[in-house]
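Okay, here's the structure, questions in a sec.
Every protein chain but one is kept in place in this view of the complex.
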Amino acid sequence: MAVLHLIFRSPERDWDAVVERIAPGDSVLLLADGVLGIQREAERLLAKGVHLSVLEADLRARGFRSDHPLIRVIDFDGFVDLTVAHRRILSWK
Amino acid sequence: MRCLFVFRHSPWDGSRGAESLDLLLTLAAFDQEVAVLLLDDGVWHLHPGQSPGVLGLRDLSALWRNLPLYGIGASPWVEDESLRARGLQDGDLSIPVRRIQRKRLVAFWNRFDVILRD
Partner (left out) sequence: MNEPQTPAEASRFLSYTLQVNASPYGGEAADLAYGFARALVKKGHRLKRVFFYRDGVYHALAGAMPPADETCRIARWSELARVHGVDLVVCSAAAQRRGVWNPEAEAELAPGFRVAGLALLVESIVESDRLLIFG
């Protein structure tokens, strides 16, 4: 049973412990300053076998874009759909 | 309903600790099955000998000691790595705890229906 992890915190603030608490097959949504992790942390998350999504507005607001085939760029509708698909939701600020 | 309440912040972070414990105890008062997990700076809640009154904060240590009176009979879970990173051992803590390794947390979340946090 997969968990949805919402990562709000910048990767400057110790992601290691958070990433180690995520299981392969879990879903991760990067939002707020968490989207900054797309630069250097995305590959580590993908290598772990998580389903990775990023909130588009937060990405664009910070001057980033992504065309990585394994990263889903979603809006709030997509955010809602993720929460429908996951009963357990953990947020990491 | 199986509930997990996760504490990740130190008890000296303004009213966060007091307000989180209020919510935890309200949850338990509703006869929900509540487990507590301390991660990262949340482990400091169980540091003995605190005097938060010096900072004008409510002393929460009695609440932690009396969790069973509020319907939370099982000892809190504490992550090994969080303790170790802070130079603490479970013998140093103010109440008995159950230890859990970080790598086991990945499956731990699935034991619960809903997860709250501080």
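Per-chain residue numbering starts at 1, and chain names A and B are given in the order in which the chains are listed.
To be clear about the criterion, contacts are C-beta pairs under 8 Å (C-beta built on N, C-alpha and C of every residue); 3 or more make two chains touch, one makes a residue touch a chain.
Keep in mind it's a predicted model, so treat the numbers as computed, not measured.
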Missing-partner contacts on subunit A, residue numbers
1, 8, 31-33, 55, 57-58, 75-77, 79-81, 83-87, 89, 91, 93
Using the touch rule from the top, list residues of subunit B that touch the missing partner.
1, 3, 15-16, 19, 22-23, 26-27, 29-30, 32, 113-117
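The rule is short, and it goes like this: only the chains that are shown with their structure count from here on.
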Rounded Å distance, subunit A centre to subunit B centre (Cα mean):
26
Can you tell me which positions in subunit B touch subunit A when the two form their complex?
6, 39-40, 81-82, 102-103, 105-107, 109-110, 112-115, 117
Residue numbers of subunit A touching subunit B in their complex, please.
1, 3, 17, 20-23, 26, 87-91
